[in-house]
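Of the protein chains in this complex, all but one are displayed in their positions.
Our next item is chain A:
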Amino acid sequence: MILTKAQYDEIAQCLVSVPPTRQSLRKLKQRFPSQSQATLLSIFSQEYQKHIKRTHAKHHTLEAIESYYQRYLNGVVKNGAAPVLLELANEVNYAPSLMARIILERFLQEQEETPPSKSVINSMLRDPSQIPDGVLANQVYQCIVNDCCYGPLVDCIKHAIGHEHEVLLRDLLLEKNLSFLDEDQLRAKGYDKTPDFILQVPVAVEGHIIHWIESKASFGDECSHHAYLHDQFWSYWNRFGPGLVIYWYGFIQELDCNRERGILLKACFPTDIVTLCHSTA
């Protein structure tokens, strides 16, 4: 699951302008049968998010919004049951959930004259049955369930995966008899930055001292790793010393270059943990 930069680039290359749908994922799986699905999905999702970040602005110009809205209206007038919004999103290469948001915002604006608040929009996206227009509600719902990179459903999934891996890690630590403080305990003590786990007695992994462990239920690509380094890993180092990051879905090999400096990357729970020996004498 640890990919070289070249391997990673090959996968990323295949993901250029691919819509975030079930079908795309299936194709990707066929193309790279040796990679685990989870890794592929994670990379897919990250690449797609990069694509969206790049193109976000162009879908949010007044002209674009107006044109999407008109196309939506025309589409549903013809056939309200057809997947108008989803097809529109795929056609213009934008995430269906985000397209749904654009149209919903535009729709509400027309209805209520004042721009709707973010929380109202979010709430409607979470529960499309709140949307006053039945047709739009269906269209939005269709977008959300068909989007595998954005939307409330996906957010929830990501949250759940993160949580599951933390639980996994906790079990492994308990199994290895390593005492630790978890995030909640650290917060209660007033720590300003909290990794998932701080070991109360440091251990060594592959010759490196580990004071803390962070679980990341995603693939470690350059973009996300650098963001994590800046926002989290270095901050942990600054407070607790060297530590370990587990990217459960793998990472780019070349990113594991800060071992000497105190940030070790692994794609699984380490097997060769060296603990401090207490003399029994």
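Please note the rule applied: contacts are C-beta pairs under 8 Å (C-beta built on N, C-alpha and C of every residue); 3 or more make two chains touch, one makes a residue touch a chain; residues count from 1.
By definition in this document, contacts and distances are computed from a predicted model.
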Exercise. Among "Codanin 1", "Trafficking protein particle complex subunit", "Coatomer subunit alpha" or "Origin of replication complex subunit 4", go ahead and choose the protein name stored in UniProt for the chain not displayed.
Key: "Codanin 1"
Quiz item: Just one of A:E63, A:E113 or A:D192 touches the chain that is missing; which is it?
Solution: A:D192
Quiz item: Looking at A:K50, A:R71 or A:R239, which makes contact with the chain not pictured?
Solution: A:R239
Quiz item: Considering the entire assembly, which residues of chain A contact the chain that has been omitted?
Solution: 22-23, 25-26, 29, 37-38, 41, 81, 83, 86-87, 127-129, 131, 134, 137-138, 141-142, 145-146, 148, 153, 156-161, 163-164, 167, 189-193, 234-235, 237-241, 260-262
